[in-house]
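Left out: one protein chain. Kept in place: all the others.
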Amino acid sequence: MTNYLLRRSGQMVLTLFLIVTLAFFLVQAQPGDYAAFYSLNPDIPAEAREQIKASFGLDKPLWQQYLIHMKNTLTGNFGVSFGHYPRPVIEVLAERLPRTIVLFLSATAVSFYLGFFLGKAIAWRRGGVLEYAATISGATLFTAFTPAFALMMIWIFAFKLGWLPVGKFLDPLIWRGAEVTANHVFSYMLATAAAFVVFAFLTLLVARKSGRFATGRLPFLIIAAGAVAIPVAWAFTGIGYLALDILRHMILPIATLTLISFAGTMLLTRNSMLETMREDYVMAARAKGLPEKVVRDRHAARNALLPVITSLVYSLIFAIDGSVIIEGVFSWPGTGMTLLQAVRSEDLPLVMGAMVFIGLFSLLAHVIVDVLYVYLDPRIRYQ
Amino acid sequence: MGEGTSLFEDAPEIDLSRGRLDLALVRLRMAWRTLRDGWAVFVESRIGVLSLAIIAIFALMAFSHPILMATVWTPDVYDPVTGYAFDRFEHPSPPDWRHPLGTDSLGRDILSQLLFSTKSEFILGITAALVTVGIATTVGAVAAYYGGLVDSLLMRLADLIIALPGISLLIVLSALFNLNLFYLALIIGVLGGFGGTAIILKSQALSIRVKPYIEAARAAGGGHFHVIFVHIIPNLLPLSLLYMMFTVTGAIFAEAVLSFLGLLDIRMSWGIMIHTANTGGYLLAGANYWWLIVPAGASITLLCSAFYLVGRALDEVVNPRLRRHDR
Partner (left out) sequence: MTSVKLTILCASLLSMFVLLGCRPEVVREEVVREVEVVVTATPAPGASAQTGQPSAPTDRAPDPTPGQQPAVATPETSTAGDVTENVYQLGISEDLTTTNYWTYLGPDGTIWNSYVLGGSKPSLYSYSAQRYDWVPSLAEDFPTPLAEETVAGQNLWTTEVPLKQGVKWSDGNDVTAEDFVFTAHTVAELELSGNWPSIVDSEYFDHAEALDPYRLKIYFKQKPGLARWQFGMAFMPILSKTYWEPVVAEAKQAGDVIEQQKVLYAHVPESEPTAGGFGFTRWERGAYAEKERNSNYYFADSVVALYANGAYAESKTGAYEFTAYGEPGGDKTLEYTVGPYAGSAIYSIYSSQDATVLALKKGDIDFMLNPLGLSRGLQEQLEGEDGLAVIENASDGMRYLSFNFRKEPMGNKAFRQAVATLIDKEFLTSTVLQGVAIPMYTTVPEGNRAWYNPDVPLIGKGLSRGERISQAVQLLKDAGFTWETEPRISEDGRFVEQAGEGLKMPNGEPMPAMEILAPSPGYDPLRSTFAIWIERWLNEVGIPVRADLTGFNLIVDKVFTRQDFDMWILGWKLTAYPDYLEAFFHSRHSGLEGHNAGGYNNPEFDRLADRLLAETDLESARQQVFEMQAFLAEDLPYVVLFDTPLVEAYRSGQVDYPYTETWGGLQSASGMPALVHFK
């Protein structure tokens, strides 16, 4: 396992290096340069323009710029943003990353769960109305034109019905007097989620190891107790209402993302289930006369989950990647929106930084899924 | 057969070519049978057949545009880009018999734009799919056949490409460079071809590589090239076809999104139609100006999901374990 992880990390570093290089040369190969933007203002004298070029390192030869870029990337500061001059790129990205992560991890989790749940159901009742309805609506939503669909969701739920806010991630009137920044709250939310996942994981682990109460409801009750403890704890921090405000703003984007992306997981689960259902042990379980539900959930679905987990990587990457579109519509200032604005304003260092960040994120997703896979499938041992 | 001839040095040329012909016939017959069986499985999926019908309708639409332009539509009025409906005073104008889907905010006929764009979408989707599958099949077959270093290099490359955030990359590319439909198709094709599709096709190729007939072809003196292109790749084609469908969906969708964001250098497409409606401020107008958004939006969804669902149905053909009955 250690060997495997080492090798995997080596690959990651190499891949990352390639992504960084690719990002640099893509950006360099584009026609036009940033200083041209300044040169378009007739009131700025030529010396000032030269000076701007110099301060951005644009006057140096290409290979020097590349070395500067590499050095910056390795030391983690990604250079200085043009558009936010003189803020370092890393600062701009670090400020937006938690927002993207909170939103898209939650959305991926919800859509994954929904997809898995539906996939299981339609595989079990093959050819039923549910299968047709779920497949067609899933595929339609999956291919629906995202920006228009998201806007429609806002129109219905935020405007017509007035249930939810129109985009953004907070309500200024609620936050005006707040003493903390939104990122502060976001990071606490992330920490809470991580803590909860670890807690739930450990509970299940202990339950499985001890074996005695593994089949009972106790583990779930413990986890539920943990879940209830979270809001209680938050209520005492004094910033609970801020977190709640953020959560309220997350509902609509999460719902939209879920509707768009559950179909992939659903159809994959269905296929995986159909394959597992032909396995002997499922036949055997049925032959024993076990209840359908038990066979489905305990025997078939658990094993069908394995290949589906692999697709979790793709769902994650898809979600982070799709953030470019979704964030714009929901005025959610995360990495995707940053990338889009950066390419539009030719903020080249920020473009490169955002690309590397998004690339890094998808690499991490790969590794996490690899590890998860080992845990879930005892047959696999990485050498 | 290629280099195999050296084993039968004294065999007359004519026999050889007849043998080749026979072989080709046998192959053709087998292919036909596979196709027929596959079709039988395919038609079992009602969704698949429906989707195929939808694709056929769109194909007809694509062909109808040049015909209509040559016969009943005058370019002055009906050109999808420069046309102008002189018979109306206000634009966007609602549908009537002359403009069955109305006109856009610049006075252009929506139906003409829709039909014209259908052709571009097909060209885009199919080019991207062919490029993807062409590359992926070759890469998959070569990697599986040679193994070792070649395999490692190609698969690491695939890993790298999978890790690339596709939409973001396309956005960066189309914003910084001046992409038209052809380059877009090429890029999508290359990314897909060297990326995920290659990995899937490679694992399929691996299972083919260990089949006895490959062994036999090698023993009969078949060269690497011969074995790869005559024995492995044809057996990969059904699976390739499946991934072609998914690529088409992806390509059309990517075009629509990029056009919507105003990043592509093209004059007309479904995405541009929605973009025009959006910049004119009609995206929120709902039912009042439905003809600006619904035709293009529905076309994107219909054609994309049709290709996607055909792909899913093909999956059942290619992967026997998903079938309802054994055959």
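Just so it is clear, A and B label the chains in written order, and each chain counts residues from 1 on its own.
Please note the rule applied: a contact is a pair of C-beta atoms (placed from the backbone, for glycine too) under 8 Å apart; a residue touches a chain by one contact, two chains touch by 3 or more.
Quick caveat, the model's predicted, so the values are computed rather than measured.
Colleague: Given the contact definition stated above, which residue among A:I136, A:L170 or A:L290 touches the chain not shown here?
Modeller: Selected residue, touching the omitted chain: A:L170.
Colleague: For the chain left off this view, which of A:V13, A:A133 or A:A235 is in contact with it?
Modeller: Final answer for the missing-chain contact: A:A235.
Colleague: For subunit B, which residues touch the unseen chain?
Modeller: The missing chain touches subunit B at positions 76, 81-82, 84, 90-91, 105-107, 175-176, 178, 259, 261-267, 272, 275-285, 289.
Colleague: Pick out the residues on subunit A that sit against the missing chain.
Modeller: 30-33, 36-46, 48-49, 51-52, 54-55, 82-87, 95-96, 99, 117, 151, 154-155, 158-159, 162, 165-170, 172-178, 181-183, 217, 220-221, 223-224, 227-228, 230-232, 234-235, 238, 240-241, 243-245, 297, 327-331, 333, 337, 341, 344-346
Following the convention adopted for this analysis, only the chains that are shown with their structure count from here on.
Colleague: How many Å are there between the centre of subunit A and the centre of subunit B, using C-alpha atoms for each centre?
Modeller: Each chain's C-alpha centroid was found; their separation is 28 Å.
Colleague: What does subunit A use to touch subunit B in their complex?
Modeller: Its residues touching subunit B are 11, 14-15, 18-19, 22, 26-27, 29-31, 126-127, 132, 135-136, 139-140, 142-148, 151, 155, 267, 271, 274-275, 278, 317, 320-322, 324-325, 336, 339-340, 343-344, 346, 351, 354-355, 358-359, 362-363, 366.
Colleague: Could you please specify the touching residues of subunit B with respect to subunit A in the complex?
Modeller: Answer in residue numbers: 46-47, 156, 159-160, 162-169, 171-173, 175-178, 249, 253, 256-257, 260-261, 274, 278, 283-284, 286, 293, 297, 300-301, 304-305, 308-309, 312, 315, 319, 321-322, 324.
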